[in-house]
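Other chains of the complex are left out, but the ones given are in their true place.
By written order: A and B. Residues from 1 in each chain.
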Amino acid sequence: MTIKYGLEFPKDGTCKDERSETNKYRINLPQVVDQLIKSCSNENCFEHINTDPLPSRQRAADIIECCRNILFPGYFNGHGMDQVSFSYQLGVAVSKLYDKLAAEITYSIRHECIRYNQSCLHCDEQGKKKAFEFMLSLTDLRHILATDVKAAYEGDPAVTSYDEVIFCYPGIQAITIYRIAHLLYDLEVPILPRIMTEYAHSQTGIDIHPGAHIGESFFIDHGTGVVIGQTTTIGKRVKLYQGVTLGALAFKRDEAGKLDRKSKRHPTLEDDVTVYAGSTILGGDTEIGGRSIIGGNTWLTSSIPADTKVLLNPPELIMKKKEVKGE
Amino acid sequence: MTIKYGLEFPKDGTCKDERSETNKYRINLPQVVDQLIKSCSNENCFEHINTDPLPSRQRAADIIECCRNILFPGYFNGHGMDQVSFSYQLGVAVSKLYDKLAAEITYSIRHECIRYNQSCLHCDEQGKKKAFEFMLSLTDLRHILATDVKAAYEGDPAVTSYDEVIFCYPGIQAITIYRIAHLLYDLEVPILPRIMTEYAHSQTGIDIHPGAHIGESFFIDHGTGVVIGQTTTIGKRVKLYQGVTLGALAFKRDEAGKLDRKSKRHPTLEDDVTVYAGSTILGGDTEIGGRSIIGGNTWLTSSIPADTKVLLNPPELIMKKKEVKGE
């Protein structure tokens, strides 16, 4: 088999195969449909048949976009924004966000309500109430995100301006979405916060559970592979690099063998801690004291006092002269 | 250079630069075009000039969406689905999927056929036949994916419901796409399966080659950085965490120095194995025995017996008191 590419490629190029006229496969599709429908009355398959709309990843991404346009006005609309119409545009953006968010929170609550046969959760009222509470926090969100942007500028010599951070940095994108999702998580909105942070994970490779608590001036550089678990606590001015895991040790199970889904399983990082690339810190009782620096590739399952530098004593390297053709 | 942002920004803001009227660059574009066309008769560039459509990543993603709507009915359409019209909607979805898949398989086969000057592969007939065989497997696919969803619920204390797994978990997204692609790979469809798993890789950071063999109840948590090579074999109820590589040792080459593209190069994991974050298991002869647990950050190039717990003796840490201003 010789591989041909470029203009040596056969000039006429069209396929000599007679297009198959027969429909012999297609006419048998109803048997596939029947089989699939039968599999739906089976405990061992999942389906979600209900006339009420479900929360949707696409709409969650849309809500995030609306938030970003309000949190960082003028940055992400792709065209200019003038001083005069700015306040009108903001007014429109705010009411649009409120409507979308109220609807999506309602869907999320109603989904739980019906799915688990709970008594009425007053989803519509709750959706509006929680959406409004979220709106009231937008200004605070702007302030804390500004500290994150400044932390990125201070922390990375490759960055040339605040605008570059806001435009380009996946860390800022992930932190923005985490902070939005965390607000909703605190308001006890089901499902939607997780959909949002998994959207961020997909865009950036940074996986922050919306339940984590993270202080101001938080900086994640590069970020791919970062995992921050649900019960993690992070203080102010903390810096993380790519591939850092703040995770759980082996999970506790109760007497019945069920997972313990409530206890603190993930570590605590106090103010001004830095964790370099590829390090793993595990366990709910693990506390990293203030201002400590955790070197790259470290594996920690116990606490570290404040003002400590932890370095890996790097494993011995074996160097040998390469033999010619000796791979 | 002072950085200004916020309302201190110049009020009128428009650029004083006279818009350049000249066309002095644009009129020279034909020389760029000529140069590019000349580079096409050159062995050292790639192009693909042919009137038959090529397989496309966009359409592959579309086929995956169609599959997901059939495999998990009602979850991903973003609006409700009622009991009455469900079976009609499923019927429409099935015939749409069949048509799209038959066309794309045909393109993939025809591409190989023309590209490598093979004798006629009867691409159109093959496309319909293989697409129909795929359709017949959809119910089994639903069953095995249900075991994967349950494994995620059982394996992660942070998850609150099966629906959350299906909506949010990148592991389930990657496994769903892998299982679709693996079916097509087994049907010897060229190119399309790889396009699908690389789409999953891009969405989730999880890179599973469609050739790998993976048993039921498979769970990947977080997942970013997971790599599962082409000749990997994975048993039932296996759990992997982020950053796990199941890879190859240095590649064998034949006498002519060509890569050996056929032999088993990737490891085997038996039933009920767990591999924690950041571990690397390499080599086609490496077998991890049933129920064994491989701790985080481990590096393995030889076999492990069944019922074994392998832990890294963590490299020594050096701790020193941080000097003030001593970074």
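One rule holds in what follows: a residue touches a chain if its C-beta (ideal position, glycine included) is under 8 Å from a C-beta of that chain, and two chains touch if they have at least 3 such contacts.
Nothing here was measured: the structure is a model prediction, and the numbers come from that model.
K.L.:
Out of the whole homomeric complex, 2 chains are present here; how many copies are there altogether?
P.N.:
The number of copies making up the whole complex is 3.
Just so it is clear, only the chains that are shown with their structure count from here on.
K.L.:
Express in whole angstrom the distance between the two chain centres, defined as the mean CA positions of subunit A and subunit B.
P.N.:
Measuring from centre to centre gives 18 Å for this pair.
K.L.:
Considering only the defined contacts, which subunit B positions touch subunit A in the complex?
P.N.:
Residues of subunit B touching subunit A: 3, 5, 11, 13, 40-43, 45-52, 70, 72-76, 78-83, 86-87, 90-91, 94-95, 98-99, 102, 110, 113-118, 120-125, 128-129, 131-132, 135-136, 138-139, 142-143, 145-147, 149, 154, 156-158, 160-164, 166-170, 203-205, 222, 224-225, 242-243, 250, 277-278, 296-297, 312, 314-322, 327.
K.L.:
Within their complex, state which residues of subunit A touch subunit B.
P.N.:
Where subunit A meets subunit B, its residues are 1-7, 9-10, 13-20, 22, 24-26, 28-30, 32-33, 35-40, 42, 44-59, 82-83, 111, 115-116, 161-163, 190-191, 194-195, 198, 201-202, 205, 207, 209, 211, 224-225, 227, 229-230, 243, 245, 247-248, 251, 259-261, 265, 278, 280, 282, 291-293, 298-300, 304, 307-315, 327.
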